[in-house]
Structure formats: structure tokens, C-alpha cells
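Please find one structure pasted underneath; my questions will follow.
Excluded from the complex is one protein chain; the other protein chains are retained at their positions.
Order of writing sets the chain letters: A, B, C and D. Residues in each chain are counted from 1.
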Amino acid sequence: MSRFAPLLFRLAEETGEHGDEVHHAVEAGVTSGWAVENVWIMLLLPFVAAFLIVLFGRFDEKWGHRLAVTTTVYMFLHGSWIWYLNITQGVLYEKSIVIAEIGSNWVLEWGWVVDGLSSMMYFVVGTVSMLVFFYAVGYMKGEIRYAGFFAAFSLFAGAMLVLVAAPNLAQLIVGWELVGVASYLLIGHYWEDKTNSSAGMKAFFTNKVADVGLIIGSIMLATAVGSFRISDILTAAEEHAHDLEAVAVVGAILLFFGAMGKSAQFPLHVWLPDAMAGPTPVSALMHAATMVTAGVYLLGRMFPLFEGLAGVEARQWVMWIGAATLLLTGLIALVQRDIKKVLAYSTLSQLGYMVTALGAGAYTAGLFHLFTHAFFKALLFLGAGSAIHAVHSNDMHDMGGLRKFMPRTYATFLVASLALAGIIPLAGYWSKDEILVGINAAEGLPASEFVLWVATVGAFITAFYMTRTVALTFFGQYKGHGHPHEAPAIMTWPLMILGVFSVGVGWVNIPGVYTGFTDWLAVRAHAIVEHHVEGANWIEATEWGVALPGLVAGVLGITIGVIVFGRDEGTQAERDRFRIPVLYPLLENQYYIDDFYLWLVGLIKGPLARAIDWTNSYVIDAVVNGVGVLMAGLGRIVYGGVDQRGIDFAFTAFAGAAGGSGGLLRRLQTGRVQQYAGAFVIGAVLLVIGFTLFR
Amino acid sequence: MELWTNGAGLSLTVVLPLVGAVIVGLTPRASESLQKVVALLTSLATLAVTVGAALVFEYGQGAGFQLGTDRPWIPGIDATYAVGIDGISLPMLALSAFITVLAIIYSWNHWDEPKNPKAFLLLILVLAAGMNGTFIALDLVLFFIFFEIVLLPMYFMIGIWGDKTPRSVPIFGITMETRLYAALKFFVFTLFGSAFMLLGFLALYFNADPQTFSIPGLIAQAPALGALPFAGWIFAGLALGFAVKVPMWPFHTWLPDAHTAAPTVGSVLLAAILLKLGSYGFIRIAIPVLPEQAKEFAPAIAVLAVIGIIYGSLACLAQTDMKRLIAFSSVGHMGFVMLGIATMTEIGINAAIIGMVAHGVITGLLFFLAGSMHHRYHTREMARLGGNLALMPKMGWILSFTAMASLGLPGLAGFWGEFMALLGAYNPLPGLDAGLFRGAMVTGAIGTVLTAGYLLWMLQKVNLGEPKAEWAGHEFHDVDRYEMTAWLPLLAFTVLLGVYPKLVFGATVPAVEALVQTAFGG
Amino acid sequence: MFDLSLAANWVFLLFAVVALLGGGTVVLSRNLIHAALGLVATLSSSAALFLILGAEFVAWVIIMVYVGAVIVLFLFGIMITRAPIGREVSLDNERRGMAAGTALVLFATLAWASVSAFGDVELTGIGEPTSTDTIAEALFGRFVLPFEIVSFVLLAALIGGIVLARRDATPDEGNPV
Amino acid sequence: MTFEIDYLAIGPEIAVALTVMAVLTLDLLLPKSQKYWTGVVAVVGLMVAALPLLQLVADGTTRTMLDGSWVVDDFALVVKALFLVSGYLVLLMSVGYIESDRYYEGEYYFLLLSSILGSLVMASARDFITLFIGLELVTAPLFLLAGWRKGDVRSNESALKFFLIGVLSAAMLGWGMSFVYGLTGTVSFTGIDAALGGLLADEAMRPAAVLAVLFVMTGFAFKISAVPFHFWAPDTYEGAPTPVTAYLSVSSKAAGFVGLLVVCYQAFGSAREIWAPTLWILAVLSMTVANLSALNQTNIVRLLAYSSVAQAGFMLVPFGAAAVGGADLGQTFSATIIYIIVYAFMNLGAFAFVLAATRRTRSGLISAYAGLGTRAPGLAFMGAVFFFSLAGIPPLAGWYAKFVMFSSAIGAGDTWAIVLAAIAAVNAVIAFYYYAKVVKTMWFDAAPETPDKDVSMVPGSLQLSLALATVLVFAFGILPSLADTLGRAAQL
Partner (left out) sequence: MTLVQYLLLSSALFSLGVYGLLARRNAVMVLLAIELMLNAVNVNLIAFEAWIRDALAIGQVFSIFMITVAAAEVGIGLAIVLLVFRSRETANIDDFNLMKG
């Protein structure tokens, strides 16, 4: 393991008692310099671009991609540079600009963090964004609101960078929600159709629900520490600060709840499949780099807390939720006909892997999967987009045999599928393998063996549905209309570049051979303790008892997939219509979770809201109006009954007792002046008697 | 400069609009452009004075009031003409002067029936004088006067230029024009509250030694006043007056009616400034003068605030009228402000102030938009709108942006108020029931979800989708010059406050710190 | 207490009974003229009582002003308004019972207060008439201002009374309020 | 015994008395078409009467004569000035009204001036005989003036009711005074005050003493039309000529309050335990009953009648607050005076507005004012000013009246006083409703289709009174110390 000379922070490399546990912490070569000190340019540029696009886009739509693509190219360059610096020397830099100081201990800041984790994200976001943006230039050609699309797209990428760069939880929340808004705009890009705008709303709204957790969790942690700075919180976690200890578990779980929204963990996953309503580049970016990774990133960023102070109590939930997500959403992917939906559910499933890994304490593995997944999932989406672009349908039953029409798309898609299925030596294999190993090592966590089984089965499922997808899309006969043809170069080039990445990015962390990724990520201010595999070569280092079942599951999945869908190319669609009774409707309806949510929202928006509105009009307002009406009524009674009838009023009661009701009406109509006079005298006499008797 | 040391400068914020009002009143009714110019120039001059005050204001100085004066006014009751500003009132004063200018610009070519620009502008200027005066007054009697002065112009605005459609009053089977119902309700409600507020002021006066109406003077005597056996009742009286104005649940029902019925500019001023008079009163008077009682009442205030948040949001979901929805949203937003105040902490009160400013900017803009849309569609029924983004893209995008700001999107003005109110509620003043406040925080946070819900839902109904068939042949004029001039500053401020909240905190933090230190001893 | 051995008391009793009978006639008679004459009886008896108490001047003023002038005025009034002269059933309204009740309660209160406060006061030195000098001195000395002012009351009553009672040739058109 | 007459001390009264005579003489001499000169003389006479008043103010010493039965102190000077100014305004309001019909101008002014003379007398009277005669001089001409619109049966009826109740109250007042005399052996206030405390403490004397105090109060309660002694007011206000109504509701009521103030605070100073709770009750009743009754009124004058009863209730609040042992009597005393001063001008303004507006609408119904805001904005503006001032909305003068009223109650500090203040507060809100109803009708309701019958100019004198009242209402509202200083100077 190569290590860099300690510069700023303590060198904390100690071999654990058991030999395979490594504490890694900070060793950084770069703590200053233009690249890290000027990250703000990268953060600000997308927003400026978005603003300028809005300003100039109406004169010429081309400003949209001109500005946006330029921005992403810059992001790519800057991100890559930092990543390069990190790989070669390690970077560690943090800068905060105070925007307000409230009271003695509350400081609001904007800033950026450059360390292993964030520079990885800068690189991923920059790279994937740039490629997707290029792709989108072709894909979105002639579409409505072309310029506006790029504005929102820039915003999306920029918001993600703000989130990633956040040195404090407040800024993180800002980026977090801005990502949500940008996704709302992009998913609902074709807002003329209500389905699309509803999908956008759903995404935003689900995220907002999860954000409650993030906000409350942040507040709890920040209050306990007295600062929003993540580094302060993590330091307190390392030092087992008493105040933090009390809230660490709850705070961590709440943060994870926030992450569940962005990273679409079960049962808050419902928005992600619907988000396919947006244009395909949006899906690619969202699934690969900019939105769903945010939750995983957050877990990674706060990992010392989860791993240390919050401990098993918090982490077990992370793992279980992740496992549930990877299995349950993977199953749903089996029954989807919409190619993008398959990919969407596969993303969910893969996110489940990442979260499970982090829950299990496998920090590097989880983030490594994030890293590899970003490339092959972006590729899959762009490939799917390319196919959709060609056949003008999302339904795989309208495709088939596309490998003949679109060879480049086919080839790259196939590579990415295999990578996703975890076939050696493609990118996905290495990361998934590490996750399985990580889960295996998580002995302290309850039910970790079971989770390992789930993850292995998940690998099988993943392989199976990807095989199905490839088979239905690219093999067999073309079932759609018109003549599909290969996408233009601006779209295929990104595919091919991503294809290369999909093959190779896994090689940066091969146990026993080269574990650079582990080191790169370890460049950070706060120590990480995790299980890590060491060895002379990867065959030796690999824990085959875990890795082999995973690989076998993948191969098995592909094999069965080929058997089911590969044989008779003419009837594959027929066979796809095979239904398993109870299970199929359950999967088809996503376990009815969506329906439950709709019912719930309907309940709130309908009866509950109406009840409140009713309360407003018929209870509170009724009291208010009632007082008014009462006063008016009282006025009538006092005026007509007391004031104008004077003493008759009293004497009627008098006479009424004596049974003289016959005279009642006449009494009321007789001369008033004498009633006045009577009242006058009676009033005085009563007062005299009163004051004499009751002194 | 003399202007700033003898209180003349601050007094100008009241005097200038009044002078403008008199000039407008003296112009012949036909010369509308003259009236507009006069009104605009006066409001601009007032804004300039406010900016001047902000420039000479010493921000570092926490305690104490600046740029003010204290002159005899009614010696018989020891009431003085005492004015001055601190970091708490400065942002509110600036907001008031700022919104007034925009309201007048917007009015340039937007007149609700029966038009009559002369009267309308006159009322705006009188309103401005009242609003500015409330924020600079340092004497309870003076405060009371200004607090009440704003009622009259608003009453007339709603009553004369308001919504003329009939409204049926449920249960009682009465039908009357919305404007009449709303105007009356607005006035009677506020008067009811302020009558008890006045009793509270008097009780403070008589129990002070030496007797005084001066706010700083009373604050100096806070311990003695707090020890009075009936101090709780005094606080209740003050709180009632302010709570009606805020408005806090369950005293809020005048608000949806008044906001909905008022003419556009009326709604804007009502939402942007008038509501703040109540919450400002809490911060300026109720809490520092009777801190112990404020502490006793804080849980109740917090609970009512949270009920307001949830209740207001749910009520929004049931609205079919766009303007009424926006109106109801104020109940929720002011709930956050009150939650912040109820925490009695620096962070909470700062949150309340920035929340007030942000709500003024954002909801003001929303009402401008609702008005302009009504101007074009002649309906506010959301069921009939739709596809606004296609028909009027600029209007639609501004609406979307503002709605996003209103739902508390981070990076925009609305966020800090909500977020910090929750932050404050998590850790209220020592001695307050933290469990209750944390419950309030969680509920409030859930309220943010509902807020997002109704605003997104409104956007979907109004902005998105295909335009309805009934608008097929219509030509719609997108945002015009005057509208843009009035709105751009608001848009800019929405972003600025979100990105750089120090614009407000810079002024408020030292003042709030001093306030909390004095009241609760740190 | 009421001492029947004193001659003055017998005189008092006589005039008091007459006064009360007269008063009763005023409020109970169904004949307007009788009522007016009842008032004459009451006023005359009170004048007599005033004489007993030594208030000579006042007694004669009563006789002159009331019996001489006011009653004449009343009779004029009765005749001008063509009030029913003779027995008239409806002279009293339906609230007689109520009115009687009020009057009784009032009387009880007044009597109780009087007896409680002055029940044991004996009037001594009765019959020494107050000299008119004394009254004149008081009226033109200590009470000169009220004396001057009361003339304005009379003047106003006179002039205003004439205007109101006068029959106008053409009625005015009437302002709305 | 000799009694010196200080002619300067009765200077204003002499001036007014001379004016009365001058008006009467002029009325005899002038031909019918020249009768308006009587009005001019009346106005000038009031102005002349102000000269000795100013001299007295400048002089500054308290003048006492006739064995203390006539006192010219700051209190007397302030209220005399108030009577003169409000009388002046009523005269201005009357000019056009009286001219417009066959209303016996000369006699009208004669009676009005007589009444003003009576109120001046009341201000200085410090014994019961003088006070009684002053009160009668205030009231007697008003019985007649109430019926001045001879052609209108409502006017006749109102005069009769007013008269009957008025005489009844005079009889009760007389009975009460006779008992006061019998109990104390004197009619001078200081003498009564000295004796009354002992009498109330004496078990046997107490019923008679209470009776005496309360019967006297009854007479003034009638004058200020406090519930339940108010029944005449709505009918009389509605029927009487409007300038007379204005006078009734302002000067005559103020005279009643002046009487009540001197009687309560001086003559019955030691009987506070009786009058203060009584007036507490009357205040509550007056505010509540009158405000609630006013809610349903359709006739503007009748509305103002109930309003003035309710305002009397507010003016009684300081008296009620004085029931508290520790109440600052100086405070409560001046609170009433300040209220009266402020009330006088806003209420006169309201009546002047009614007069002017009715010239257009030719109807006493509130609904006839619909659309006045567009038909006559200036007038409607002033109307709004007066009505909102009556409602107590800042910055119009009424707020300060309400303020000192609340202040006196809260200053007393006792539970009962605070309850009274709370009741007053609720009543202030209720009252707002009907005041606002008038403003609402003027400004918010659509104008009727039919054009105004008479859009002729409002007479100059009426305009002048409107303008004066408006200026004063604003001036007192923004600089309340004007009224405050006067009110606080006016101590017994």
C-alpha cells in the first residue's frame, strides 16, 4: 500500500488486532494550490450558466448547449485535475466563507471540501455530466424548451456539486434540496402532459418527506456539537463527545432517512421509476451521478459517525434497508417492459447494494460501487436512450433485433450489462465482490449472514433481468415500426467512452493487486476503520467463499436468461408474457406501495384538507361570524325587547306569572313615554334600596 | 449629520409619505399622472431616507436605539415622541419602504375597479406612514397610534377596491359582497385585539416606577414588571393584540378573507408588512418587557404556531381559489415566525426576523402574481387555469420561482427562516420544555412537506398542463414593463437573502443578542 | 310621635287629608276638570300647611302663582285640546297596576328613609313666621344670581311657548331630519 | 350679611345674557327677510363672551363670590370655553338649517343662547340652588326647541317625551336636593361634603342620605342620558331639529356631566361609596345597551342618539373606576373632562356632516348615504373622519378620549376597574361596527341610480363648522396634549 507523507493531519495507520482491519486516515500531499482553492468556480459556473441561458436562451436556443456544455467541460477538467492530484498526491483542503454569525456559536457558511471522497465525486459528476451533456445535445435536438432544458440541466449538476462540496450540513441541505428542484424541473420537462408533471412532483415531494429526516437529524447533530461543520461533528464523534453521544444514533438514523429519499431506498423508492418521465439524458445523469448518489455520498461523508459513535444500532438499519431495497426492487425489475423502468429498478437495486455495503461498514466497497456504477449505468441509460430514440418507444416489446441496426449501441450496452451483472473482469464485478466481502466481514451486525445471501441472490436477479433486457432489445426480431438506425456520432461517442470506463474502472481496486481506490478515498480528515483485504495477488486475496457464489450467481442469471429468452428468437416476447400468479401482480404493482402512498396523499389532500377547510368555515369562522350574528341578535333583543319596551319587559314577566297573558300584546303597544318614566323611577328606587341594604 | 442625530431623518419616513398623501389629495382628480409621479417620488424619497439610515446605522452596536430622538408629546400621560431604530427594526423599516415603492410602481397601470388612482395612492401613502411609524416608534402610545393607523387605509382599500363577488357566510345563511365581509372582519378582529393590547400597555404604564410608556424605559424595569401578580394577564393582553395581527391560529380567519378580497396592492402590503406588525410587536415589546411571562406563554405560543403551520398548509390543499391559497399559506409561514419567537433564543428570534423579511418579499411577490393573473384571466379558480407557463412563459416562470422560494427552498430567502426556526425549536431557551419544543420542531418540519405539497400542487394546476379550451382564442400579454420593474427587485432579493442572509443578520444579530441577554440573562 | 293633643296637629291632619284627597282626585278622577280642581285643593292645603310652618311668603306665592295662574292655564289647556270633559273611561291606560306598584314601592322607600332619619325630630318654635325681609335679603343677596337666571327660564318658557302654541298660517315643509 | 358681586367673574354670563336680550329685541325690530341678523348677533355675542373669559384666564386666580356659591376656577373656565365653542359651532350649523324653513329664527337663537347661558351658569355653580336653576335654564329652552319643527309630528312627539321625562327628573332632583338640604342644613357643596360622610356612617340616617344622593344623581343621569335614564334620548334626537340634536348630544350632555362632576367630586365627595358604584353600573349598562341597540338602527340620527348614549357610558367609566379605594381621583376627574372635550368636537362634526349630507340625500336613512364617497368625496371624507373618530381609531381625536378613559380605569388598578375597562374594550369593538356601517354605506355601497335632488352648495356657515370640527379632530388626535392640557388644568 502506498502511503503519502503526512502533512497536515495525524498519520493514523495502525494495523488492527486481527490484521485485516485497517484504520485509515489522512495523508495528503496537496493542501493548497489553484485547483483546490478555486473549486468555487466549478460550483458557481453551472448557476451562472443556467442564469445566462435563461437570459439569452430566448434569442437563440443554441445558447443552451453552448453554455451548458462549456460549463460541464470545465467541470470535467477541474474535477479530473483534482482527482488526478488526489490519485497522485492526495488532496485535503477545506474552505468556508462566513455568511452569517448568529449568537455566539452559530455560524452559517458557504464553502467547499476537497478530499478523497469529494474529489471522487467531482470527477464522477464532471465526467458523467460532460458525456451526458454531449449526448443530450443530440438527443434533445428539436425538442421543446431546448434552452430551458440545458439551464435546468446545468442547475442539476451545479446543485450536486454544491452538495458534494459542502463542508457543513447547512450547505449540504441547500445542495440537497436544489438537486430536488432541478430534478423536479427536468422530470417534468414535458409538463404539458399531466403524468410527467405528476412524476416531477412525486420526486420532489418524496424527497421533501425524506428531507425532514435530514433537516431534523442535522439540527440534532449540529446542536449537540454546536456547529454545522461536518468536520466538527465528526471530530466530536471520534472523541465520543458526551453531547453528541446522546443523539448520535437517532441523528444518524434521521440522516439516513434523508439519504433514503435521495438514494431511493425502500420504501421511499417510489419516485425513481416515475422519474423516467423525464428525457433520457436526465435519467442517465440522475441515476449515475447527480441525484441518487447523494444519499450514498452522505453516508460516506458521515461514515465515521455511523461507524463509530452511532455504531451498530444505526448501521444495522442502513444495512437492512439497503438489503431490502436491493432484493425487492430487483424483483420488480424482472417484470418491467419499459426499458428505462428496468434500468430504473436496477439502479434501485444497485443503490441497495451501496447502502448495504455502507451499512455493513464496507466504506470503500460501497463508494467503489458508486464509482463503477456511475459509468455503466450512465452508459446503459444512454444506450437505452439511443434505442428509444431509434424506435420511438420505451416498450421492449416494440424493440428486438436492434443489434443489426445499431451495432455501436448494442456493443456498448452489452458491455455495460455485463458489468452490471458482475461478470469478471468488468467494472461491476470488482465492486460487487468487495461489497459481498464487506458484508461477510460485518460480523457484529445482526442478520448479516442473511443479508449476504440476499446480496448474492440479488446478483442472480440482476444478471437475469439484464439478460432479459438485452435479449428483448437487441436480439430476436424487430417488432416496432419504421426503420431504426444508429444514433448520430455525438450520441455514440459518449457511449463508447463510457464503455471503456465500464470495462476498466474496476481495475483500480483489485485486492492484492492494486488497491489505489481505497487509498484515494482514505484521504480525509477523519479516520475510517474498515475491514480490508490484503494479499500478494488478487487470487490469494480474494475471499473466494464469498466472491465465488456472487460470480456464480451472476453467471447463472445470465445462463437462465439466455435459456429463457435467448433460444427461440421469434417467441421471446411470448415467453416474456409468462405470469406467475400471486407474485406477478405483486411485482407489477410494486407491492402496492405506490397505491398506499396515493391513498395516503389522497386522504390528506382530500378528506383531511377538506375537513380542515370545513373546520375553518364551519367552526372557527362560525364562532367569529356567530359572535357577529349574536351581537346583532343581541342588539335586536336589547333594542326591541329592553330598550324600546322598557319596563314592560320586566312587568310582562311579572304579569305572566300572574297568568295575565291576555294583556301581553296590548301592553307591548302602549305609550312608551310612560314606560320610560317608569323605568326612570324604578331605576332610582332600586338603586336606593340596593345601596341601603347592601352596603 | 444633524439629520440623523435629532431624529429628523427617521421622522421623515413618516412625514414624507404623509406630505405626499396631502399633495396627492390636493391635486385635481383628473391629473392622474401627476398623482402617480408624486406618489412615486415620495415613496422613493422615503426609501432613500431608509437607505440613508441603513448607511449611517452602526451595526456593531447591539443594545440601544440609534438615529432617534425623544421629545415631549403628551406630557399629561408621559407619552413622548420617541423614535429610533435598532437592528431589529431596521430590516423591517427597509422592507416597508421598499415594498411601498414597488406597490406604487405596480399600480402604475393596474387599477382595480373603481379605479380612482388619487384615492388609492393616497391610501398607500398613509399606509406607508403608519407602517414605517410602527417600526420606528419607541413609545407605547406612539406605537399604538401607528399600529392602528394602518387599519384605516387598508379598510378602505379592501372595501372600495376589493372583490365584489358575493360570498355566503356558512351556517348563518347570509350573503354579502366579499369585500364588505372581509373589510369588516379585518377591522373588527384587529380592533378587538388591539383594544386588549392597549389595556396591557396601560397596565404596564401604571405599574412602572417611574411611570413611563417608553419601551426602553419599560425594558429597564422588566424585573419589577415581571414580578407583578397579574403580569401574566398583561402579557396575555399584549399577546392577544399581536396574535390577531400575525395572525396566529385560531385568530387567523380574518386573513384569508382579507387577503383574498383586497385589491392586489392591498394584498401585497397586507401580507408583506401588516402581518409583521404583530410579530414585530412580540419581539419589540412583549418579550423584552415581560420576559418571564413570555417564557410562561412560550409553550402555548409554540403549540399555536405549529397548529397554524399544519392547519394552514392543510387548508391550502383544500382551496380552489389561487389567491385564497396564497393567503392561507401566510398562516403557515407566520407559524414558523412565531415558532422562532416562541423559542426565545437568539437563533429563533433571528429566524423570525429573517422569516418576516423573506415572507414579505416572497408572499408579496406571490400576491402581485396572483393579481396580475387575475387581471388577465379574470378568474382565480385554479380549475379553470392551467398551462399558464405556455400562455405566459415569463409570468409562469416567475410564479414557479416564487412558489419554490415560498416552500422554503434552500438558497432562496424563505429557507433560513424555516430552517433556523426549527433549529431554535430543537434547543429552546433553558427552562422551557425542550420535549414540547422538539415535538413542535418535528411537526413544523412535517409542515414544510405539506407546504411543498400545496405549492407544487398549485403550480401543477395553474402553470403546467395544456391550457384550457376556454382560453383558446385569447391573446395574453405576458409580464409588462411595470410589472417587471416591480418584481425584479423582489426576485433579486429572494436570491440575495438566500445566498447571503447576512444582509439581514448583519443588522439583527447584535440587537437580538442584546435583547435576549437583557431579557433572559444570556 | 304624632301628638293628637296638639291643636296644630289636628289642623295638619285636616289639611293633609284634603291634600291627599285632592292628590287622589288628580290622579284617579275620570274627569279632567275634577282633576284640575283636585290639584287646586292639594295646593291650597299645602299653602295652609306652609302657614302653619311659618312660611307665609311661600304660602301666598303658592296661592297666587298656582291657584291663580297655573290652574287657569290648565283649564285653558284642557279646553283648547278639547279634552273630554266629564267621565271618560279611557283616561287611564292599561298599566295602572304597574303604575300603582311602582308608586307604592316608591312611597315605601321614601317613607322608610324619612322615618328612619327624622322619626324623632320634633318641630319646635312653630308659627313664628319668617319675615319677608329675610327672604328678600336671601333672594337679592346670597341667591341673586339664581334669581336673575330664573327670569331667563321664565322668559324662555314664555317666548318659546308662544311660538310652539301659535298656529302657523302654512305648515313648514319639514326637513328630513 | 352683604354679598359682593365680582362682575368679571360673571362677565361671560353677562355677555351672553346681553346677547340673549339683543337677539330678542332685534327679532322684534327686524323685518322678516332680515331675521338672519339675529343669528349674526348671536354668533358675535358668543365671541364677545369669550373676551371676559380670556381675561379671566389671563388673570389666573380663582374667584369666589356669594358665599362660595359661585366659583370661577380653572375647571369652570375650561368648561365654559368648551360651552362657548361648541355653542358657536352649533350656531354655525343652525344658520342654514333654520333659514331653510319657517323656523322662527329670532326665537330659535334666543332659546339656544338661553340654554348656553344656563350651561355657563352650571360651570360655576357651587351650590344646589344655583346648579338647579342653571340646569333648568339649560333644559327648559331645549324642551321647546325639540318641538321646533312644528310641522313634523315626530318633532312634536319628541318634545313631549323629552319634556315629560325632563320634568320627572327635575322633580326627582328636587326631591333629592330637598333631602340633602334637610339632612345637612345647607345647599353649598363644601358644606354638604363636610356633613355627608357622617350621615352615611349613621345607620339611621343612611337610607335618607342614600336616597338624597341617588335622587340627585338621577337628575343628572337624565341629562347625560345614561341607561336606564336614557329612554327619551333616541326619540327626542330623532324628532328634534338636527342642530338642536347636536346641541343636546354635546352641550347639554356636557352640562350634565359638568353638573355630575362637581356634584360627585365636590358635594358628594364623601359619598363616593354610593355614586361611584352606581355610575359603574350605569357605565356598563349605558355602553352595553346603547351599543347593542345601535347595531340595528337605520336612521342616522337615531344611530347617533344611541352612539351618544354609549359615549356617555364611556365617559362614566372614570367615575366607575373611582369606586376603587385607591383610585387617583384627579386622574379620573380629568379623564372625563378630556373625554368630553374631545367628544364635543367629533360629535358636533358628525352632526354637521349629517346636516350637510342630508341636504343632498333628503333622507334620514343611513342607506340613503350610499355612494356618497363618489358623489361628494370631500363630505364623505369628513364623515368618515368623524365616525371613525367616534369609534376611537387613531390618529383621529377619539382615540385619545378612549385612551384616557381606559387609562383611568387601569390606573385604578382594582379588579372591578379592570373588569370595567375590559367591558369598555369589548364595547369599543361593538361600537366600531355601527360607526363603520355608516362609512361603509358612504364609501363601499354603490350610488343609487337617481341623481341627487339638491346638489346645491352646503351653506358657508355649515362648511365652516365642518372644517373647524375636522381640523380640531385631527389636531386633538395628533397632538392630544391640546385637549390633555385643558383637561388636566380643569381641576376643582
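Just so it is clear, a residue touches a chain if its C-beta (ideal position, glycine included) is under 8 Å from a C-beta of that chain, and two chains touch if they have at least 3 such contacts.
Note that the structure is a prediction, hence the values are computed from the model and not measured.
Across the entire complex, contacts from the unshown chain go to A, C, D. Among D:70, D:179, D:257 or D:314, only D:179 touches the chain that is left out of the view. Within chain A, the residues in touch with the undisplayed chain are 639, 644, 669-674, 677-678, 681.
Interface residues of chain C with the unshown chain, by the touch rule above, are 1-3, 6, 8-9, 12, 16, 19-20, 23-24, 26-27, 32, 35-36, 38-39, 42-43, 46, 49-50, 53-55, 57-58, 61-62, 65-66, 69-70, 73-74, 76-78, 80-83, 88, 90-93, 95-96, 98-100, 102-104, 106-107, 110-111, 114-115, 118-123, 125-126, 130, 134-135, 137-139, 142-143, 146-147, 150, 153-154, 156-158, 160-162, 164-165, 167.
In the full complex, chain D contacts the hidden chain through residues 1, 128-129, 132-133, 136, 140, 143-144, 147, 150-151, 153-154, 156-161, 163-164, 167-168, 170-171, 174-175, 177-179, 181-182, 185-187, 234-235, 238-239, 296-299, 302.
The rule is simple: only the chains that are shown with their structure count from here on.
Chain geometry summary: the mean Cα position of chain B and that of chain D are 42 Å apart.
Taking the mean of the C-alpha atoms as each chain's centre, chain B and chain C sit 69 Å apart.
In this assembly, the C-alpha centroid of chain A lies 75 Å from the C-alpha centroid of chain D. Each of residues 109, 113 in chain C touches at least two other chains. Contacts with at least two other chains are made by residues 188 of chain B. By the touch rule above, chain D contacts chain B in their complex via residues 334, 373-374, 377, 388, 393-395, 399-400, 403-404, 406-407, 410-411, 413, 418, 421-422, 425-426, 428-429, 432-433, 436, 440, 443-444, 479-481, 484-485, 487-488.
Touching chain A in their complex are the following residues of chain D: 160-161, 164-165, 168-169, 172, 206-207, 210-211, 214-215, 218, 222, 228-229, 231-232, 234-235, 273-274, 277-278, 281, 288-289, 291-297, 430, 433. Of all residues in chain B, those touching chain A in their complex are 169-172, 174, 185, 188-189, 250, 252-254, 256, 311, 314-319, 345-347, 350, 387, 389-390, 397, 404, 409-411, 415-416, 419-420, 422-423, 426-427, 441-442, 445-446, 448-450, 452-453, 456-457, 460, 463-466, 499-502, 505-506, 509, 513.
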